[in-house]
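Quick one: this structure, given as structure tokens, is what I'll be asking you about.
For chain A:
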Amino acid sequence: MLDVRDLAIAINGMPALEPVSFSLARGQSLGIVGESGSGKSLLALALIGLLPPAAKATGVIDFEGRDLLTLDEAALCQIRGASIGMVFQEPMTALNPAQPIGRQVAEGLVLHRGLDRMGAAAEALRLLERVRIPGAAGRMAQYPHELSGGQRQRVGIAIALACQPTLLLADEPTTALDVTVQAEILDLLADLAAEDGLALVLISHDLGVVATTTARVMVLYAGQCVETGPTADVLANPRHPYTAGLLRAMPGAAGARLQTIPGSVPPLGQRPTGCSFRDRCGLADAACAERPDLIAVAPGRHVACHHRDQLP
Partner candidate 1 sequence: MKRTALWLGAALTTIVVAMALVAQAWTPHAPNRMNMRARFVAPGDPVHWLGTDHFGRDITSMILAGAWQSLHVAVLAVALGLGVGVALGLAAAARRGAIDAVLMRANDVVFAFPAVLSALVLAAVLGAGAHTAVIAIGVFNIPVFARVARAGALQIWARDYVVAARAAGRGWLGITVIHVLPNIAGLLVVQATIQLALAILAEAGLSFLGVGIQPPAPSWGRMLSDAQTYLDRAPHLALVPGAAIALAVFGLNLLGDGLRDWLDPKLRRTR
Partner candidate 2 sequence: MALFLARRLATMLATLMAASVVLFLVLDILPGDPALVMLGTEAQADTLAALRRQMGLDQPALTRYLAWIGGVAVGDFGLSYTWRLPVAGLILDRMAVTVPLAALAIVISTAIAIPAGVLAAASHGRAADWVIIAASQIGVAVPNFWIGILLVLGFSIGLGWLPSGGFPGWEAGVGPAIAALILPSLALALPQAAILARVTRSSVLEVVGEDYIRTARAKGLSRSQALWRHGLRNALIPIVTIIGLQFPVLIAGAILIENVFALPGLGRLIFQALGQRDLIVLKDVALLLAGLVILVNSLVDITYTLIDPRLRGRVA
């Protein structure tokens, strides 16, 4: 259903995302993990055709038989919100502060399903109940500032799911929320995705978030896919030093002490030659001056590291 081949993104001519490929069928889920600035949001925005004007995407995004990168704006508008829904990172700012939430949920229904105001409102209420907003009926007329962060994110999910899309993109849907609320939202997302049998792309900088929610995971570093595979496998047995570092940085990771990876993702245009993780990697040596390719180490399991066998 979704087949991404060699999708690359450049911002003002500087590569921001190196070619990545993956595919996803209905009912499947993919987690995309990486630190801030690694290109996760750009990837998600490319999938829904909302890249900033400065960004140019190349490759193929085959969605239900059509290449999104070659579609015109009008055709994309037909797809956005209807077959692809997206949940954004910041529930505080992603909702229009000057419009009651009921109307914001109903808007897509009017647009894509041709419902009238009344019908859309009734459906919006059903959606708000479905994302488990307590007292949904009384909240239809409320404004975003009257809701808690978690409730706003539920509204965001209701908006994304309104027209029963087949693909749901969730870009760090829980990053801005309290830990307890995070878990609730993740459960909700997983449940709803399973109920509707939709394909889910869940983006996070936190491996833990992905661990419980998605079947497969892709690790991005500085715009490059460094490791992919079944989530359980990658978490249990990371083959890339960056993935391993992320795992060690995970709170409550297998009894280990919390260890952050020193340094941060280099900004665009300042990425090292050779392996882009070179300046932060403990295993780096002369061989790493050559850029490592993504190599299959097992069926469905790929790693881009010259020393992929040296990890314990």
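Selection rule: all candidates are chains of the complex that A comes from, given by their letters.
The rule is simple: a residue touches a chain if its C-beta (ideal position, glycine included) is under 8 Å from a C-beta of that chain, and two chains touch if they have at least 3 such contacts; residues count from 1.
Just so it is clear, the model here is predicted, and its values are computed rather than measured.
The contact partner of chain A in this complex, picked from the candidates 1 or 2, is 2.
Against candidate 2, the residues of chain A that register as touching in their complex are 48, 50, 73-74, 77-82, 85-86, 88, 90, 93-99, 104, 107-108, 111-112, 143, 145-146, 156, 159-160, 162.
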